[in-house]
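Remarks on the structure that follows.
Only one protein chain is missing; all other protein chains are in place.
Per-chain residue numbering starts at 1, and chain names A and B are given in the order in which the chains are listed.
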Amino acid sequence: MILQQLINGIALGSTYALIALGYTMVYGIITLINFAHGEIFMVGAFVGLLMVEYFKMNLFLALAASMGFCMILGMVIEYIAYRPLRRSSRLSALISAIGVSIFLSSLAMMVFGANAKGFPESAFPSHQIHIGSADISTLQLLIIGVAALLMLALEFIVQKTKIGKAMRATSEDYNTAALMGINVNFVISFTFALGSALAAAGGVLVGVLFNSVSFNMGLMAGLKAFAAAVLGGIGSIPGAMLGGLLLGVAEVFGVAIGYSSYRDAIAFAILVLVLLVRPTGLLGQKIQKKV
Amino acid sequence: MLPAITASIDPYTMQILVNIGIGIILALGLTIITGLTGQLSLGHAAFMSIGAFSGALLTIKTGLPFYLTILFSGLISSMVAAAIGWPILRLTGDYLAICTLGFAEIIKVVFLNLEITNKALGLTVPTPASALAMPLTVLIVVILTIIASASIVNSRFGRALKAIRDDEIAAESMGINIARYKVQSFAISAFMAGVGGCLYAHFLGYINPSDFGFLKSIDMLSMIVLGGLGSIPGAVLGASLLSAAPEFLRFMSQYRMLVYGALLVFLMVFRPNGLLGGIDCAELVLRKLGVKPRSAARKQEDTQ
Partner (left out) sequence: MSLLMLENTTIRFGGLVAVNSVSLEIHEGEILALIGPNGAGKSTIFNLITGIYPPTEGNISFKGKSIAGLSPSVIAAGGVARTFQNIRLFGEQTVLDNVLIGAHTRGNWDLTGALLQFLPSVRREEGRLLELAIHCLSQVGLARKAYEPACSLPYGEQRRLEIARALAIEPALLLLDEPAAGMNPHEKQTLLEMVRSIRDSGVTVFLVEHDMKFVMGISDRIAVLDYGSKIADGRPEEVRANPAVIEAYLGKGAAQ
């Protein structure tokens, strides 16, 4: 039983981790909570759905297409709604982000209607595999596998490439990075692109996992993923991965114990608790204020 | 005379006016904590919800006179705010905003699951025991709220709040106990939201926890952002426009949230001060009346 829930939790948590990574990277680099990030997840799910249903793509192609589309979407959003506000107060940027979030989810509702849509049967035929006392579906394996792969790719980009180094420099000290000749605008756009791609992947995977894609899936998933990012330590990439997995497991176990109607509240309770008890999260760093 | 006036306004217009009134009360409440004190509260609908349900339950279970019910709803909301405010208001900007959002969602889920709030079915609210008609009560509360808010802005208390908004470290170095003032500001904001919620519940006659979700908080935020953060006349204007607009723009009601979203982005990028933010309305009025305002001296210096 525990093993089964653990598997379920890790599968769910992997999707949270994918979304959480986007939050944490953007926050690390421009100290903004990209409120619209959850909506990118939602858009990703819809794009994936469209690709599979109307263009009859296989799931992997649809995933790639969705990631590509959302990369562009993320960069456009940054350019229109956040870049002009880089010198403004944090409140303005946050409100702008909220505006984008509302805009996107309303747009989705108008275009796709209020009802949830499901992926067609043929999208990913799922079998159950026995492991000890538990079943793991091939779908769950897919999710965990894709998520792990993407996270490894992200780690590689951030740690081993030149652009990754630029990202790390910019997130540590924005102004100095600019003075060192780093094109911060490009780095920031790139960060948004990466984060959005991961969120889109998460969207497609969640859409297939729950067989449900709707205009309002972004808000809840976004908030939960944010909780995961905070839990792991906002600004920390390994933290986002860890936080996502932990949150997924906590949620699944919470439901299993019997709190299913409080399912959504579990993430928020964790969020509030972490913020109050240890705001830097599990793997985050304490910032000393300079006066 | 007043009953005659209220009788002469048709029910449809009356409904809009009452909605505007409630919107003003909510907007002013949010102005205190977000506009004046600079603490973004994304979960203010939770206090509206607490006020609404407290008020409804008081009327249902006890039949108290309405003015007492309103008062108690506000008090209950403000007590909850004070309780959660202490730990939460230590957080800075973004974290605080998200935390309030999380809290609001928790409240919503809890109310959806409690027996006493009738779970997901919501509560039907009977007419309260009141000598005055509802519209009149709302009008009186609106006037009181505007007076209270304006008084707060121009007081030692209000100055402390504005100092906290502008520079916490400097404010603290001037002897202002940040934590205490933030909590007090939060509590009075919640009081107003609770009062607004109570009026809303009794006016509408039916409430459901899902009415008080994130979108409701955003409604309130949009009002004060549109009107101009920190401006009392701005809050009144913003609330009036956004409460009345759905009625006049009924044909595009499905576009409402779309417009809201775009509006927020547009305002922040092009006019972060909103419509009346940064404008000293009192001075404007005085100037129109021919009274020479204090900073006229500066304008003269500028043109030299």
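In this section, contacts are C-beta pairs under 8 Å (C-beta built on N, C-alpha and C of every residue); 3 or more make two chains touch, one makes a residue touch a chain.
Just so it is clear, the model here is predicted, and its values are computed rather than measured.
Between the chain not shown and the residues B:Gln184, B:Ser217 or B:Ser231, the one that touches is B:Gln184.
Of the candidate positions B:Gly158, B:Gly213 or B:Gly261, contact with the hidden chain is made by B:Gly158.
Considering the full assembly, B:Ala148 is the residue among B:Ile16, B:Leu64, B:Ala148 or B:Ala245 that touches the omitted chain. Of the listed positions B:Ile9, B:Leu68 or B:Ile169, the one in contact with the omitted chain in the full complex is B:Ile169. Within the complete assembly, residues 148, 151-152, 154-160, 162-163, 166-167, 169-178, 184, 188, 278, 294-295, 297-298 of subunit B touch the chain that is not shown.
Throughout what follows, only the chains that are shown with their structure count from here on.
If you average the Cα atoms of subunit A and of subunit B, the two centres end up 32 Å apart. Interface residues of subunit B, counted against subunit A in their complex, comprise 34, 38, 40, 42, 87-88, 90-91, 93-95, 97-99, 101-103, 105-106, 109-110, 112-113, 169, 214-215, 218, 221, 225, 229, 254-258, 260-269, 272. Taken in their complex, subunit A has these residues touching subunit B: 27, 31-33, 80-81, 84-85, 88-96, 98-107, 109-110, 219, 223, 226-227, 230, 261-262, 264-265, 268-269, 271-272, 275-276, 279, 289, 291.
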